[in-house]
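The structure appears right after this line, and notes come after that.
The complex is shown incomplete by one protein chain, all other protein chains being positioned as in the whole.
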Amino acid sequence: MSELLLLLISTALVNNVVLIKFLGLCPVMGVSRNLESALGMGMATTFVLTLAAAASWMLEHWLLVPFGLEFLRILTFILVIASVVQFTEMFVRKTSPGLYQALGIYLPLITTNCAVLGVSLLNVQQAHGFFWSLAYAFGSAVGFTLVLMIFAGLRERIALSRVPAAFAGAPIAFVTISLLALAFMGFSGLNV
Amino acid sequence: MMAVLTLTLLGAALGLALGIAGRLLAVEADADVARLEALLPGTNCGQCGFPGCAGAAAAMAAGDAPPSCCPPGGKAVALALAEKLGVSLDLSSVLDEGPKLAVVAEDLCIGCCRCLKYCPTDAILGAPKQIHNVLKEACTGCAACVEHCPTEALIIQPMPVGWQHWVMPKPAAA
Partner (left out) sequence: MGLMEKIFTRSWGVHPRDYKRPAADAPVRVMPMPERLYLSLAQHLGAPARPAVLVGQKVKKGEKLADPQGPVSAAIHAPTSGVIAAIGEISAPHPSGLPVQAIILEADGRDEWSDALTTCDNPLGLDPDEIGRRVADAGVVGMGGATFPSALKLSSSRKAGVTTLVMNGGECEPYLSCDDRLMRDEAETIIDGIRLMLHATGAKDAIVGIEDNKPEAIAAMRKAAAAWGDVRVRPIPARYPMGSEKQLVQTLTGREIPAGALPAAVGVVVHNVGTARAVSEAVRLGRPLVSRLLTVNGGCVVAPGNVVAPVGALVEDVIAFAGGIEGSPARLVMGGPMMGVSLPHARTPVIKGTSGILALDAAQADDRREEACIRCASCARACPIQIMPLEIARHIRGNDLKGAVGLGLKDCIACGCCAYVCPAHIPLVQYFAHAKGTLAAEDRARQKAEATRKLAAARSERLAREAREKAEIAARRKAEREAAKAAAAAQSAGGMSA
């Protein structure tokens, strides 16, 4: 049990998928203008990440390994991820049209979110079991959501502040997120 | 051979699953359009370039028109539409002209009554051989009447601002 907790902390904070591994930066820069859609994006990504990790584990262990098709890994994983994203899109559109509109183009772009593929591949590389894979993916997704929301909160405040003209817009966002990355480096001292 | 077969089967299975999901989670697109249309003035004045407000709503739902495409609606309608569409709106670039109003030039009006039937809000008051007048509370400044006046007596003007409706300017940034 405590190992599971350590795994969650380790994936969410110490090895944060966005700020330490630098995966999935596109939605972090794109959907962080306000807190509400950041939360929505975080939830959607958490859903996709966890589901994709489960699907890719099954694919790996029940299809690719038995038939010796490991060289198809990336291809088949992307296929599965794309399907999960499509399903999520349909689901979100049906249940919450407002969130669907807010996420806009970034929802289908979860397909190409390298965090999703990256976590699935890391699961295989580190030879996690099924539940371990799920926990690893969920922890990473929580870390992703956390960073997205912190960053969105910061950007909401920056939007109201007087930013020197040369820094206005994307530059100040990059400065902010690099400071945030430095802050997250502090977690490496946790040594879990 | 095995690889091709696996990919084909996988693709087919996923495709089938998505197809079924798509059928189950189908969203009727008309609901979106109806919601947008309810926000538009409903005068069908045609200034947006679409066939009536329903056409504009459909174009906006499809993403072919910006939420600021309704000139008589002004800022308020554009903001409401942008919120419904979930897009951010750059107000500074689009609509800073303010509300407009049609005015009858009394020395030119011949009282022909032609404009009356084109006004989408029945804002023009007139009788044959009498100088017409525009009810400023009802006029949306949509300019549908202008082209039908044979003597060019209808002029679109900015709505005059009374002192009660005057808005204190925003302080200039230091």
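Labels A and B are assigned to the chains in the order they are written; within every chain, residues are numbered from 1.
Operating definition for what follows: a contact is a pair of C-beta atoms (placed from the backbone, for glycine too) under 8 Å apart; a residue touches a chain by one contact, two chains touch by 3 or more.
Small disclaimer: the values here were computed from a predicted structure and weren't measured.
Contact with the chain that does not appear here is found for just one residue of B:79, B:112 or B:125, B:79. Hidden from this view is one chain, which touches chain B at 41-44, 72-77, 79-80, 91, 99, 120-123, 137-138, 140, 161-171, 173-174. Residues of chain A in touch with the missing chain: 159-162.
The working rule: only the chains that are shown with their structure count from here on.
Contact residues of chain B toward chain A in the complex are 2-3, 6-7, 10-11, 14, 17-18, 21-22, 25-27, 32, 84-88, 173.
Against chain B, the residues of chain A that register as touching in their complex are 33, 63, 67, 69, 71-72, 75-76, 79-80, 83, 86-87, 90-91, 93-94, 97-98, 100-102, 104, 162.
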